[in-house]
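Left out: one protein chain. Kept in place: all the others.
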Amino acid sequence: MIYFNNDYSEGCHEKVLEALTRTNLVQTPGYGEDEYCARAAEKIRKLCGREDVAVHFLVGGTQANLTVIDAALRPHQGALCAVTGHINGHETGAVEATGHKVLPLPGKSGKISAEQVRSYVLAHRADSSFEHMVQPKLVYISSPSELGTLYSLAELEELSQACRELGLYLFLDGARLGYGLASGENDVTLQDLARLCDVFYIGGTKVGALFGEAVVISNPAIGEDFRYLIKQHGGMLAKGRLLGVQFDALMTDNLYVTIAAHAVALADRIRETLDELEIPYLVPGSTNQIFPILPDSVLEELAKEYVFCEQERVDDTHRAVRFCTSWATREENVDRLCQSLREIAKIR
Amino acid sequence: MIYFNNDYSEGCHEKVLEALTRTNLVQTPGYGEDEYCARAAEKIRKLCGREDVAVHFLVGGTQANLTVIDAALRPHQGALCAVTGHINGHETGAVEATGHKVLPLPGKSGKISAEQVRSYVLAHRADSSFEHMVQPKLVYISSPSELGTLYSLAELEELSQACRELGLYLFLDGARLGYGLASGENDVTLQDLARLCDVFYIGGTKVGALFGEAVVISNPAIGEDFRYLIKQHGGMLAKGRLLGVQFDALMTDNLYVTIAAHAVALADRIRETLDELEIPYLVPGSTNQIFPILPDSVLEELAKEYVFCEQERVDDTHRAVRFCTSWATREENVDRLCQSLREIAKIR
Amino acid sequence: MIYFNNDYSEGCHEKVLEALTRTNLVQTPGYGEDEYCARAAEKIRKLCGREDVAVHFLVGGTQANLTVIDAALRPHQGALCAVTGHINGHETGAVEATGHKVLPLPGKSGKISAEQVRSYVLAHRADSSFEHMVQPKLVYISSPSELGTLYSLAELEELSQACRELGLYLFLDGARLGYGLASGENDVTLQDLARLCDVFYIGGTKVGALFGEAVVISNPAIGEDFRYLIKQHGGMLAKGRLLGVQFDALMTDNLYVTIAAHAVALADRIRETLDELEIPYLVPGSTNQIFPILPDSVLEELAKEYVFCEQERVDDTHRAVRFCTSWATREENVDRLCQSLREIAKIR
Partner (left out) sequence: MIYFNNDYSEGCHEKVLEALTRTNLVQTPGYGEDEYCARAAEKIRKLCGREDVAVHFLVGGTQANLTVIDAALRPHQGALCAVTGHINGHETGAVEATGHKVLPLPGKSGKISAEQVRSYVLAHRADSSFEHMVQPKLVYISSPSELGTLYSLAELEELSQACRELGLYLFLDGARLGYGLASGENDVTLQDLARLCDVFYIGGTKVGALFGEAVVISNPAIGEDFRYLIKQHGGMLAKGRLLGVQFDALMTDNLYVTIAAHAVALADRIRETLDELEIPYLVPGSTNQIFPILPDSVLEELAKEYVFCEQERVDDTHRAVRFCTSWATREENVDRLCQSLREIAKIR
């Protein structure tokens, strides 16, 4: 079987593994207070073009989301997000477990707009019983989103502007950020994110690391005492250096974006084949995730050789599914998939 | 500088690293549903002599503690532990953050007794305003304890018996379990733990792994839906296989205990030197942690070459400190430390 | 100004006040362990036709909702409810503050169906990543609902049946239960509720008491140690007897339903006028809440003399509003409102 079901089926990129191996027996202080973490953080601050952002390394995405949101909010406040947002549907209520309601907005291809945020917040404030409702205080977005779509620079500028006007925090979940930065459609840089978001993270788990997310905090109100919160939520690795070593490797010589570009190029190749075969998409895309709508019969045939993800049933005879490439995807496997698609489409 | 301050200064044992390297590009399902986790769990079940225990792999100790306790308790219930217990003092209120009070008992060298538990619980039940107090429902112990001491089989039998009589759960934190199993004074086996505890864990982070704790659940009341709770608390690694691969290596050919025995042997050598020099201890010990009480002047001298942990001030001129050995400690460094101790003691 | 905006604008019914006054200086034990509470609970058990239900008195609705739900659920579990459910939108995230996600279903006039519950739960269980989602474990309904509608006996039987099949709890919020029992369309008794729900409550705050809700627990799994949970959530009144005295009065000689019937009769009179004037409703109703859709100009006129609630804008020139009657509503005020409606409608 060839796996296209996600972007975390393998371990880590060889350069990351090499760095872990090389440093394995070096003695360092624990809990992320080592020189590898310091160096990786410094590289990220440089890439963000700001010396004043705080950088913390966390083990995974759910951990990062719940820790950031818990650090940012007072008890009566909640997080606005798209109904498809990872915190709303795929983290077993991790945010609610810290006491905060997730306030879902109808998404458009996995994204929400400044207009939606503004209108929700103003309606809340205008309601005479506003104190009986959770106060919206943070906007959570993911880019690439759970549906593989990207926020443009213009969209982020507008969201950021709305949040600042309204006194809300903007938090960008970048679990797949590398694949966004590498997309042909992307016009956003790390500098933009550090400027426009109050907090965001650079995902390592899905982009070349064994695990790990680098949380970048521009707004000191969220960053205050942040390490206490990491520890409290069980996210502080005794051997924190593992995160530093990995991000140090990924942030060296543009490795992070280079390996993501590999995944995007292969995804583009699959998209070309699907376009050629005039296969429609659930959502258009330009990153490493592809959501074609295919007849059940074709999917049944493909499932004999390939592993992919079920997304949703579209009609009685068609389902949308997800194919993912990654930094580890092998070119010959993509060629074979494209070949299979053409053959099965022919028979159909 | 030579580090004796803790047992997590290095990465992982070479066999663990080798296993991670060898399997790095193998494709597996995510979230711990891979064959490595299955195999490691199977080995642990065998070592526990029970096919009916559930085994889950978590990233770290605080994560394991908070997830287990949250899974076990209803909202009004709390966890009894020694005042020195890790959950009471060194996890930034992680248990309280899940809503549960930690109920500290005065410890004796880091340990609590069946008698203390019984007397606390019976007093609670006899109090006319019992409903105004947190209900004790779980006993948390650590062995080796935070002070390096071990529970004997007899002590565990009594605690287990008391818990069963009273309807409480017994939870053993085995963050340093290997060093306990390898101690010359130990008379407890994994089978005993699986039989006497409702839940315990086998610590990897401090005993040869990069990170990871294997939680063993004997009582199905705690284990029900446990994976939901892992996910909710941000402890479910996308590449869960990393935990499986590491524990598979550690549980093969007795590696886990063998490497711990190395640490204990070296600690014994330090203890012999201290005994020779007639240096007293804060707490007697037989595992990889040593708590000598030394004059400030000696500690000042030692601090020039060695890193160790401050434990507590004993009097105006003496402090108790902690020296740790580990699976990674080098024999020549221990020899050098012993030599230094003798020399400094001589001058004094 | 005449208040039709809610059913809690006054204090309490004269017989309740008389009972409070009469017992004011009697000495009793605190925290609800007095004879008034015992007697009121006994009367409720009789009315429910079951000696084995537990009855607890809580101060208010939000308190009752959060305490019951927190008592019923393990950390990873959530509560299904209509999107209009009080716990979803009007309790400032009180349920989430106890760590549990509210899982909203699209409502139909404020109600949800057995079919919706069954389909949600089965979809959850069939999803391959079910552990990444909150587990549905309790169904929260309110009857009368937030939109004044009632569950019929048949609907409750079906919901109850679905919950039992699926292993979920059924919880009915009866904040306005009296007005439901008094409705001409009602076919449900307290016995039915005790039989079909795992837990429900009889609302006093809106039906004649100064404050207070009587929680009736049929399922011992929810009721275990319930008083600890009341205390923990700050809901245990030192002078718990106040709740006992009030419910004792309300449950004597059918007072509870009699005074609710007064409110419903007056609401019916308003509905007759609205029907006569061919004014449409947002939601049809038979209890003490009425949701007419009226032109902005009419509402502007009415607002000069009457206080009512804004519900929602229907189109550019019409809004739905809420008029409430209560046990305290005076007949002449209803007559005057009907008169005003006729006059304003005429001019329009």
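By written order: A, B and C. Residues from 1 in each chain.
To be clear about the criterion, contacts are C-beta pairs under 8 Å (C-beta built on N, C-alpha and C of every residue); 3 or more make two chains touch, one makes a residue touch a chain.
Small disclaimer: the values here were computed from a predicted structure and weren't measured.
Touched by the hidden chain within the whole complex are the displayed chains A, B, C. Screening C:L156, C:L237 or C:I290 for touch with the missing chain picks out C:L237.
The omitted chain makes contact with just one of the residues C:F211, C:Y256, C:F291 or C:F323: C:F211. Only one of C:T28, C:S113, C:S129 or C:T189 touches the chain withheld from this view, namely C:T28.
Per the touch definition above, the residue from B:I2, B:V26 or B:M133 contacting the chain not shown is B:M133. Contact residues of subunit C toward the unshown chain are 3, 6, 8-12, 14, 17, 20-21, 23-30, 59-63, 65-67, 91-94, 97-98, 205-206, 210-211, 228-229, 231-239, 241-242, 328. In the full complex, subunit A makes contact with the omitted chain through residues 31, 70-71, 74-76, 98-99, 131-132, 135, 224-225, 227-229, 231-232, 236.
Although one chain is not drawn, its touching partners on subunit B can still be listed: residues 75-76, 78, 89-93, 96-102, 128-129, 131-135, 310.
Everything that follows uses one rule, which is that only the chains that are shown with their structure count from here on.
Measuring from the average of all protein CA coordinates, the nearest chain centre is that of A. Subunit A and subunit B touch with mostly matching residues; of the residue numbers seen at this interface, over half occur in both copies. In the Cα superposition of subunit A onto subunit C, the rotation angle, rounded to steps of 5, is 180 degrees. When each chain is reduced to the average of its Cα atoms, B sits farthest from subunit C.
Between the Cα centres of subunit B and subunit C there is a gap of 50 Å.
Put simply, the C-alpha centre of subunit A and that of subunit C have 42 angstrom between them. Remark: subunit A and subunit B have CA centroids separated by 34 Å (rounded to whole angstrom). Under the contact definition stated at the top, the residues of subunit C that touch 2 or more other chains are 75-76, 98-99, 131-132.
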